[in-house]
Each structure stands twice: as C-alpha cells, then as structure tokens.
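Yeah, one chain of the complex is gone here, protein chain that is, but the others are all in their spots.
So that you can tell them apart, the chains are marked A and B in the order they are listed, and the count of residues begins at 1 in each.
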Amino acid sequence: MENKNWKAWLYLLPAIAFLGVFMVYPLADVLVYSFEEGYNSASQTFFGTGLYNYSYVLHDPYFLQAVKNTFILVIITVPVSTGIALLISLGLNSIRQLRELYQTVFFLPYVTNTLAVGLVFMILFKKTPYSDGMVNLLINWFGGESVDFIDGPYWAKMFVMCFYTVWVVMPFKILILTSALASVRQDYYNAAKIDGTSKWRIFTRITLPMISPMIFYLIITGFIGAFKAYSDEVALFGTDLNAAGMNTIVGYVYDMLYGDSGGYPSYASAAALILFAIVFTITVINLLISRKNVHY
Amino acid sequence: MKVVLDHLTKKFPSRNKKGDTVTAVSDFCFEVPDGSLIGLLGPSGCGKSTALNLICGLEKPTSGRIFFGDDDVTNLPPENRGVGLVFQNYALYPHLTVRQNILFPLQNLKGKDRLSKAEMLKKADEAAKLVQIEQLMDRKPSEMSGGQQQRVAIARALVKLPRVLLLDEPLSNLDARLRLQTREEIRRIQRDTGITTIFVTHDQEEAMSISDLIVVMKAGVIQQIGKPQEVYDDPANLFVAKFLGTPPINVFEGRVAGGKLFLGEDEVLRITGVDDQAVWVGVRPEGFIPQEAGPLGCSLAGVEVMGRDTSVVSTHPAAESVSIRSIITAEHRIDRDAETVRFALKPNKVFLFRRDSEERIPFEAV
Partner (left out) sequence: MEYDVIEQRTRRRETLRKTLTYFFLSIWALIVLFPFYWMILSSLKSYSAYNSEYIPKFFTLAPTLQNYRDAFTAVPLSRYFLNTLIFTLVTTALMLVVILFAAFAFARLDFPGKNVVFALFLALMMIPNELVIITNFVTITNWGLRNTFTGLILPSVTSVFYIYLLKENFEQIPDELYKAAKVDGTSDLKYLFKVMLPICQPTMVTITILKIIECWNAYVWPRLITDDEAYFLVSNGIQEIRENGFGRENIPAMMAAVVVISVPLIVLFLIFRKKVMAGVSRGGTKG
C-alpha cells in the first residue's frame, strides 16, 4: 500500500511541478508584485509596500482609455455576436440541403491565425494614398464618404475592432447554439405543431427557454473572452496600441511588462488584478441573473 | 368523428443512398367508427407510429387519402386537423407548470377562436379534472411521477376538444402496476368524452383489454382488423395467431392426410374440408384437455400451479418451440412425477395454416 501511494504521487509529479511553478507560485507572486512599490526588475529591489501601484494604474490615462475601449468592445460584441449566432443557428437548424457546407464555412474563422487574418481585415478597411480599400469602395457605391478605419476617427476604429471580434468569436457560438438547438427533442416541436403554435411563439415559449442554459453559458464565456481581448487588436492596429488609442486592459498589462514602455511588472500585476476583479464581478452578476432566469 | 384511411401508403428513402425506398405503411384501408377506441397493434418497426403520424399530419402520405368525417384532410397541416396527440414520452414542456402546459394549446388559438383568459383557465381546469390532476396544477413536470405526467399529457391533448385523439405507446413508460390502472383510465376518459381515439402499442394485452377494435400490423401491412375477441378466436394468419395471447399459442409442424390431422406421429383430430398437405398447427394454451388416453403424447417437463389454473410445460417432437405451454383448469389433476402426459385437443382452439403463405386454412372437425 505504501508503495502504491508513492507511485500515485509519481504519476502526478510532472503535472504538480509544472502547475506549481507556472500557476500557483505566479498567483501568489502577482499579489506580492502588485503591492511592492517601485520594483525594479534589473536590481530586484523595491522601496516599500502599499497601494501605490493600484493608484498609479487607476490614474494612468492609458489605462483608463484601455478600460473604456474594453468595456465598449464587451458591451457591443457580446450581445451582437450572440444574437447573430442565434439567428444563424436557427437558420442552420431549419435547412437540410447544404447544411454541412454552411457549418464548415462558418467554422473557418476558428481555425485561422487571428494575427494573420487580422492583417487581411486591416487591408480591407485601411485607407492609403494608393487606394481607399475594399470597404470604402463599398461605402462609395452606396454613396458614402471614404473613412480610414485603421488610422481614422475613434468610432471607425472601434467599429473595425468590434466587427473583427464578432467575426472571430462567431464560430464557437454558432457551434454551441446549433448543437443546443439540435438537442431539443423533436417531440416538443411536433406537440407544438399539432397545437397550431405559431413560429414566433414556438421560438419564444419553447426553443428559447430550452436552450437558455447554453445562451447564458455563451454570454458568460463571451464576457470573459471579450474582457481579455488583445491579439485581435494587435492584428488590426499594430503592437503600439496606446499610440492608436485602441489599447485594451490586457494590452496595457503586456505593455507595462514588456515592450517600448515596459519593465514595470508591479504596474502590470496591479492592472491584471484589477482586470481579474472586474471579470470576476461581472461573472458573478451574470451567474446570479442566470440563476433567476434560466428555467431548469 | 369517423376516420377513414383510403389506400394510405408511406415510403421513406432508404438509408443506403441508392435511391431505394422503404415502405413503412402499405395500402392502408380502414374505417374507424365515430366515438370508438382503436388499438393499432404490431411489433416495433411495423410502421404503426408512421401510421399515427400520417393521421395527425406530422408526415405526408406518399399516396392515398385521409378523411375526418367527410373532410379530406390528407394535405392539411396538423394544426388545421383538430387532432390531439399524446407522445410516448409525453413531450411536456419542462420549463412550464402543469397549468401552463395545459393552457399552451388554447393560447395558440387566434381570431374568433380565441378565448378570454377566464375561459381558458376554466377549460384547463375542466381538462385537469377529467384526468384527476387538479391538485398538481402548479407543479413542473420534473416534480411528478410518470403516471401523473401521462395524465397531464392527456389533458393537454384534450383541452382544445380535438376531433380525434391519438396516443403513441401511451403506457410503455409506466411500471406494471400503473399500466393496468392507466389503461382503465384511458378507457374511462375516452368513454366520458366520446372522442374517437386511436392508440398505438406493441403490447397485445394492452390493446386487447381496452380497444373496441384492434388493427394488427406487420411490416407496414394490415394483417387483420376486428374486435379483440374475434381476432383472438379467429386469427387470419399465423402471425396474428402468434402475436395475440399470453401465454402465446403453441405451434406444431403437422400434416393433413385422409381427413386426419397429424402432429408428428400423433393423430389428433379428424377433420374435413382440407386437402392433404403439410401445415402449421397452432393450439392455444387453453385448448389442451389432459386425458389418460388422449391422442397427443408429450413428455412432461414441469407443472406450475397458479391458483385457479395450472400451467403444464411439456415437450413434443413436432413442436416448433422447445416447450409447449398449456393452461388447464383446476378440476384436472396432473401427476407431477409422471414422465409423460397425454392431451385431447379442443377443435375450436386449434388453427391450421398454410406452410408457404402462413394463411389460415378453415376446417370442420368431425
């Protein structure tokens, strides 16, 4: 028996070692960093402990801009992507021909490198001296004025950011909702059909309640994912997101850690913990709401 | 409401993608009299559920017509047919309470059919009362037993007063005790409402016990239609004879020669009206009479006393199955330790069938 215990721990050793070094220790460490004032990574010294790092981050205009950008991104993309994904999944579930083809096509963004395709989006939206770009061509067709979506006004940049984010998160949502819809038993629909239930009523009174757990799951994971937005923005606006005014909270953390303005792990830690607190709070609120509204 | 099926056929494309079709329902013709309870009976996969779906409109027939009374409803969508359907697993909406479930069909009505809120509630209460679930109205389906869910499902199907009520395997999800109780309940509700009711089942006992008429099906084809007792006493073919009755009928390889019926070497009956040929012989369990000098000699395998009746298990070389089961009344005593037992046969419990087509061959006992 003794021998067996020893063996079990041996099996677990690699996992425990890696998790200990790269997850548990950092977790404690990030807290410590966030309270160490004036930490210098080169000399590994600090002046004292306190809340200065938090106060610095919270007063940093770049951070506030990043928070604003992130919140706008979250508030727009989560409902929009979930809504469109629901419509698409309903459409997919109601057809038989070409269904697999559509499903395959809709899933493609999931397996692409977001940095690479982000570059394509940048080119489609960018206005350069040589060309106004594809999207502006469309806008011109409909009689609009060309806009530079990449280096232009804030709302235009925000639009591209949201558009690309929706494009990227869609496959997962479509996949989850399609399988949620398919798992609603056909009997319920047959019963409703025999009772002469209208399509709209079937949707609101049967389909929606039945898949509500999955919708809430998507909203929660959608919130979490959107709050961590970063690489999509890099793809569109380049690595210097502060200059573009398009930084996100996660982007701010990395910039503080490394890069042109980097070398401040304490500020990065404080910002990361603030992000964690925001995400945690919103997730808890989401869960409370869903507990009240999800039916079973 | 009388229901008439006229040469109804349904073919499905086959799974093997070669463009073949599978015929689930083949050339159905029968008439369900107004206000009767009909059991569609057959083994699983015989097309009885498809038949039900055709009647309620969830499937469209490949050919043939369906009439409710004088109305041709063949191409009508289900909501315009005025049918109520109780699903095998009830299909109660899990997020709605019992009351909301029963109200659901009423809330779909539009225009002049639309009822006021109070009327709807009154109707729902009436339906609930009919199936005796008034006290459960605020529960959710997950908080109820199978039998209670079944009642809710029936109430939901009845609340809009359908012209025809359809039940798909209504008892299959219940345990044995509830099944007996619920089938009486279905009979009572059907009598009380007078709604023409068609139900589907694979359980012959269930169908026999409550139906006015049973329709026996096999592989999409109707084998026989009739009152339960008539079908039992007068099966049209070997399949029907085998399918009805517990314990099942005993089948022997037999032959007719010179007005005598042989089971193996035993000459069991003298008959007329049948040409000499090899036949299948079916003998109902209650068709055996123990007799010391009876013509059928069997090896005794066991005796099971079941109170009023005794069940005798024996073997015979000509029997199709390993053992023969006969039910004899208590006045006949069987010596348990005997090696053999001899029977005489009741001619009206003996059926002859063709070897090839398994069709019934009528005969007269002499």
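Assume a residue touches a chain if its C-beta (ideal position, glycine included) is under 8 Å from a C-beta of that chain, and two chains touch if they have at least 3 such contacts.
Fair warning: this is a prediction, and the values are worked out from it, not measured in the lab.
One chain is missing from the display, and on chain B it is touched by residues 71-73, 75-77, 80.
The set of chain A residues touching the chain not shown comprises 4-5, 7-9, 11-12, 14-16, 18-19, 21-27, 29-30, 33, 41, 84, 87-88, 91-92, 94-95, 98, 102-117, 119-121, 123-124, 128, 130-134, 137, 167-172, 175-176, 179, 221, 224-225, 228, 230-231, 234-235, 238-239, 250, 253-254, 257-258, 265, 268-269, 272-273, 275-276, 279.
Here, only the chains that are shown with their structure count from here on.
Computed centre separation for the pair chain A/chain B is 58 angstrom, with centres defined by C-alpha atoms.
On the chain A side of its complex with chain B, the touching residues are 185, 187-188, 190-198, 201, 205-206, 209-210, 295-296. For chain B in complex with chain A, the residues that touch the partner chain are 56-58, 77-80, 83-85, 87, 89, 91, 93-96, 104-105, 107-110, 140, 142, 156, 160.
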